[in-house]
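Okay, here's the structure, questions in a sec.
Note that this complex is displayed minus one protein chain, with the remaining chains in position.
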Amino acid sequence: MKLLNKKSSGLLFVAFFVSGFAAFAQDSAKGNLNITLSYFTDNNTLPYLSVKVKTKANGKFKMVSDIPLKLYLNNDSAVNLIKAVVTNDKGEAAAIIPPSLKSQWSGSTSHNFIATFDGNKKYESAKADLSVNRAKILIDTTSDKKIVASVLALKDTSWVPVKGVDVIIAIKRMDAYLNVNETATFTTDSTGKASADFKRDSIPSDANGNIVIVAKVDDNDQFGNLLIEKTVPWGAKFIPVNDFGKRTLFATSGRAPVWLILIAASIVIGVWGVLILLVVNLFRIRKLGLEA
Amino acid sequence: MKQENNSRREFLLTGLLAAGVIAGCTSKKNAFEAGADADVVASGKKVKLLSVDGDVIEVDEAFLKPVPQMPAVSNSEARLGIEGKKFVMVIDLSRCKNLRKCEEACDHMHGVNPGQHWVKVYPMKDAEHTAPYWQPTTCMHCDEPPCVKVCPVDATFKRQDGIVLIDSDRCIGCRFCMAACPYSTRVFNWSAPDIPAEMASKPYSCETSVPQKKGTVGKCDFCPDMTRKGELPHCVSACPNGTFFFGDLNEDTVTNGSETFRFSDLIRDKAGYRLMEDLGTKPSVYYLPPVSRNFPYESGLENDSTKKS
Partner (left out) sequence: MENLNALTEEKIIQDLLPQKFGKVGKIWVVALSVVCLIGAFAYYRQLRYGLVVTAMRDYVSWGIYISNFVFFVAISLVGSLITAVFRLAHVEWSTPLTRIAEMIALSAIIFAAIIIIVDMGSPERFYNLFLHGRIQSPIIWDVIVITTYFFISLLLLYYPLLPDIKILLRYKEKTGRKLNQFYSFIGSYWKGTKEQARISRNALHVLSITIIPVAFTIHTVTSWLFATTYRPGWDSTNFGAYFISGAFLVGAGSVVVLMYVIRNAYHMEKYITRGHFEKMGRIVVLLALLYLYFNVNEYLVPAFKMKKSEDAHLTGLFTGEFAPLFWFAILVGMILPILILIFKKGRRPLPAFIAGCMVVVGAWFKRYLIVTPTLLHPFLPMHNVPENYRHYFPSWEEWAIALGSLAGAMLVITLLCRIFPIIPIQETLTEHHETAQ
């Protein structure tokens, strides 16, 4: 008996150990996250960071939500924390540089942004970084519809023009940027300037003829994303004609064509008028009958 | 890629522009349109932030919040539509390869019943000697919609931005609109929709068309909920070939997410046309003829025979 117990308990122990090991082995097959950092400066005012988190599942990339990340400036010590963020249901998060990091920010012309993820039950820890040289973009327009964009980078304490940066010069539209002429991208010359002629004549604009011209740098290795806008009165004045309230066959119930309402009403009133008279007559007959 | 940048950029940029933070000035409401965020109201509470020049500036807190899930659009707002816009779609038939990513994306995001699609890709061959091509067909959002004319209860309606929507809370399921539509674009929820619990519990809005209801009609809605957020409809974003172009006719611009064109130029240069023009429905979807294709029609057949429905 004792021997049997020993054997069985020994077997049990092995069984537990193996199953435990198997469970552990399952846990360790965690997913890997792919973190992408992007840097934006819009209208040369507020710089901000955007982070996207995705994972590869079944050969396809999928955005991952609810991932807590820590964003740092220059190095990942706590004093350099920009912000702790959590990705939204689209797998994205963003942060603005807080004033507390002013000294680190002003301290150098280029910065290294770091995003760290400590890992959770589903995913391994991950890290990503992005280095950026501070830059700004300016836009200027002339009366003969020429647009000049200049890209300047911060070197030591002064802004110097940068050559060879791809700039897109376009008109801002509802959810897109329409190039001002056939050329998609312009490159800055040695003076850091790129110019384009505005060729989109009579492009519809608002009631005052204003359109917004945009010069932007997309995903530059050194400078990240830059954008600047300017309003110019080069569009064709356009006031949308809204005939939503017109009376038509496809309008809502209250806005049927008048002729239809008249015809239908007259038929209904005419016929039902007769019917009501007939019912009244029935009551007259009834009255006569009850009196008799 | 660029379109994703735009959406990221949008949420802070529009808020900042509305705050008038350009040129470093503080919280003055800016004059021109700020996109989706145009009616964010200053809260009065200021926040300190760092600018590119290394200066500390103050911005009203309200303008810095990322655009949350937009507050639900009320039924009357959904029936009115977005003012000043006239949505239009251009489908480039020379790019369609019957990959049906558009169908997948739309079906998935709207919980369309299996076997039914709101976007349908048809193999077309108009006559014996004419070219075969694949034609993705959405709802045409006609300017003289035969479906709206016949609806007895105003459950389907045309908005001022051109979109024709269905109100599944009003629909009585008579299916007259389905008989009237010459483009066969409408589908009917014959049974209770088979959708995940999360989708089924969302509050219904005509603009999202989610969740669908048993005994009502459904169709493509041009994704007005996406447009309000500054994003493109799902089919437009999903097509790897960029077949769908979407935009505002009043801005004369259409985009497929990566390429943007002036609408009038596109239609004129590529001889755009509309389906069944002679019926007088005045559709809002234009087609670019299938010329100079990069791949033959037959390459679309492989995706066809493997899938049954």
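Observations on the structure shown:
Should a chain be cited, it is by its letter among A and B, assigned in written order, with residues numbered from 1 in that chain.
FYI, a contact is a pair of C-beta atoms (placed from the backbone, for glycine too) under 8 Å apart; a residue touches a chain by one contact, two chains touch by 3 or more.
Keep in mind that what you see is a predicted model, and the values were worked out from it rather than measured.
Of the options A:32, A:120, A:253 or A:266, the residue whose C-beta touches the omitted chain is A:253. Contact residues of subunit A toward the unshown chain are 249-253, 256-257, 260-261, 264, 267-268, 271-272, 274-275, 277-279, 281-282, 284-286, 288-290, 292.
Hidden from this view is one chain, which touches subunit B at 115-117, 120-124, 137, 146, 149-155, 170-176, 178-180, 182-184, 186-192, 213-217, 276, 279, 304, 307, 309.
What we mean here is this: only the chains that are shown with their structure count from here on.
The distance from the centre of subunit A to the centre of subunit B, with each centre set as the mean of the Cα atoms, comes to 15 Å. By the touch rule above, subunit B contacts subunit A in their complex via residues 1-6, 8-9, 11-13, 16-17, 21-22, 24, 32-33, 48-52, 54, 56-57, 59, 64, 66, 79-81, 83-86, 144-145, 148-149, 154, 157-160, 227, 230-232, 247-248, 250-255, 260-262. Interface residues of subunit A, counted against subunit B in their complex, comprise 38, 40-48, 50, 52, 88, 92, 94, 96-99, 101-102, 105-106, 134, 136, 170-171, 173-179, 200, 203-204, 206, 210, 212, 218-219, 225, 227, 229, 231, 238, 240, 242, 244, 248-253.
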